[in-house]
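The other protein chains are all here in position, but one chain of the complex has been omitted.
Every chain is named by a letter (A and B) in the order it is written, and numbering of its residues begins at 1.
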Amino acid sequence: MRVQLESGKRSSPLREMLHTAALGLLLVPATAKAGDPTDRVDVTSLLYGEQGRTQVIEPVVRFTHLWADGQSVSAQLAVDVITGASPTGALPSGVVQTRTSASGRVITSAAGAIPMAPFQDHRVAFDGEWQKPFSRIFTSTVGGHFSREKDYQSLGVNAKLSTDLMNRLVTITIGGGINHDSVFPVGGTPIGLSDGIVVHSGSNSKEVKNVLLGGSRILTRRWMMSVNGSQTFESGYLTEPYKVISLMNPVTGAPVGQLTDKRPSTRNRSSVLLSSVYHLNDDVLYTSYRYYWDTWSVRSHTIDIKYRRDLDTDTYLEPLVRYYRQTAASFFTVGLEQGAPLPDFATSDYRLGRLQTITLGATYGTRFEDIQGDWTLRAQYMRQFGDSSPPNAIGIQRNFDLAPPVNIVAVVIGYSFGY
Amino acid sequence: MIRRMVQVCRLMIALALLLSAGCATVHPWDRDLLAEKKMSFIPSPMLLAVDEHIYFSKEASTGGMDAGGGGCGCN
Partner (left out) sequence: MAIRAANEIRGSEVVLNRVEDHFVGMFEAMASPCIVLVDTDDRDEAEGLLEIAEAEARRIEQKFSRYRRGNLVDRINHSEGRPIDVDEETALLIDFAQTCYENSDGMFDITSGVLRRVWTFDGGSAVPSDNAVRGCLRHLGWWRVSWEKPTLRLPAGMEIDFGGIGKEYAVDRAAALIGASTRCSYLVNFGGDLYAARRRRGDRTWGVGIDDPARSGESALYRFDIATGGVATSGDARRYVRWRGKRLGHILNPKTGWPVIDAPRSVTVIARTCIEAGTLSTLAYLQGPEARAYLEEQGVQFWIV
């Protein structure tokens, strides 16, 4: 005799009542098992290189302590060492330029080369977080952040509250954060859209407030989805002090001078992110899509797909692909025509222009027999495509690739262990 | 500012409705697969943080994943 539980029989109200009561009863979270590690150390190291541009080395170490009641604190220290050069925003000069570097080497730039400015910096960042479940269904998280660079400082706090509903099928999260940043450019802060000769000293402040509302839902035994909405309000000094915009001859397009970058002092960013995690027996498929829009008229679409394949119980390989596409900010321009009235705001920073990024990569995770802990290696190749021939390029600028593709390689090595 | 938040909320509600369609329950004893560490929206927060930092400095968009993190004067 085989018993069919969901047979055609009608379930009585009492049975339904009991079932609901039983589910409420059985969703008491499991208590931590004795012997579970209570301390965890995560170490990662990022090696980042752009072809012919910026190089970054960033080691990060994080320590986490867990209590039996689910409470945890973590502290993280990150150090970035950044060297190289980045585009100034200026247009190619149109002539072959030769100059002698400080070490006596002769540097020749092609006629269509994008002007670059060398720089080096380092950044130290400290993050702390405290997470505490304070009832069966609520978890609160508070965190703090401090980072400092030669010319930039960021100080922030954030908080988050999550609650499980509908027998833990649904999780709702609300969160928010406030950052107070200071920008104090080396050599003073230039006046926007000026020749940059007059500067004022001291620091410029920037406030960033962020709110986040998220919901996730377990759809089936192997599928969950989430939707996150976030809103960020930025105000203060949002300009890049070292970026410039070329003044060009209105006929030939040849650069005749340059003005400093100037961006609006407020920016409201909105985004909606839809994510899915799907379990295919052993493999897991992660997909997400984000739509972003802001008051600078930047709109973007991001699609991110990762596929984790478990090679055995300790080893996995996770290829990833990401596609990103953005529209240009309303005040983005390749250059300003000499003699024409100045706009209120302008930038030639390619990151605010029309842009696409394609990322291909893979993560490999493994354990070693004699060494406790998990190892991960992630390698990614990114290629950024800007607007090579923007419609407002004039004269000789039409001959040049104004946004040559940027090739980036990023490798992350991670090691984590609990004790 | 308020209008933008209303916009975000409206989109969120539409998507939440989409998510709540087909409300099947998944019992606690059927959460074997969901209980695996890899079944998470952010299986590796450290790797996510690295990626977010890279994309924050190379693209004009940010946000979506999490509240928190800090700014940088990335060139």
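Note that contacts are C-beta pairs under 8 Å (C-beta built on N, C-alpha and C of every residue); 3 or more make two chains touch, one makes a residue touch a chain.
No experiment lies behind these values; they were computed from the predicted model shown.
Q: With touch as defined up top, name the shown chains that contact the chain not shown.
A: If we consider the entire complex, the absent chain touches A, B.
Q: For the chain left out of this view, which of A:R15, A:H65 or A:R398 touches it?
A: Residue touching the absent chain, from the options given: A:R15.
Q: Using the touch rule from the top, list residues of chain B that touch the missing partner.
A: Where chain B meets the chain not shown: residues 27-33, 35.
Q: Pick out the residues on chain A that sit against the missing chain.
A: 1-5, 7, 9-12, 14-15, 17-19, 21-26, 28, 30, 33, 135-136
The rule is simple: only the chains that are shown with their structure count from here on.
Q: So in the complex, which bits of chain B are touching chain A?
A: 1, 4-5, 7-9, 11-12, 15-16, 19-20, 22-34, 36, 38-41, 43-44, 46-47, 49-50, 53-55, 58-73, 75
Q: Which residues, counting only chain A, touch chain B once they are in their complex?
A: 23, 26-27, 42, 44, 46, 48, 54, 58, 60, 62, 82, 86, 119, 121, 123, 125, 127, 129, 143, 145-147, 149, 151-152, 154-156, 158-160, 167-170, 175-177, 179, 181, 183, 206, 208, 210-213, 215-222, 224-233, 240, 242, 268-275, 277, 279, 284, 286, 290, 292, 294-296, 298, 300, 302, 308, 316, 324, 326, 329, 351-352, 355, 357, 363, 376, 378, 382, 384, 406, 408, 410, 412, 414, 416
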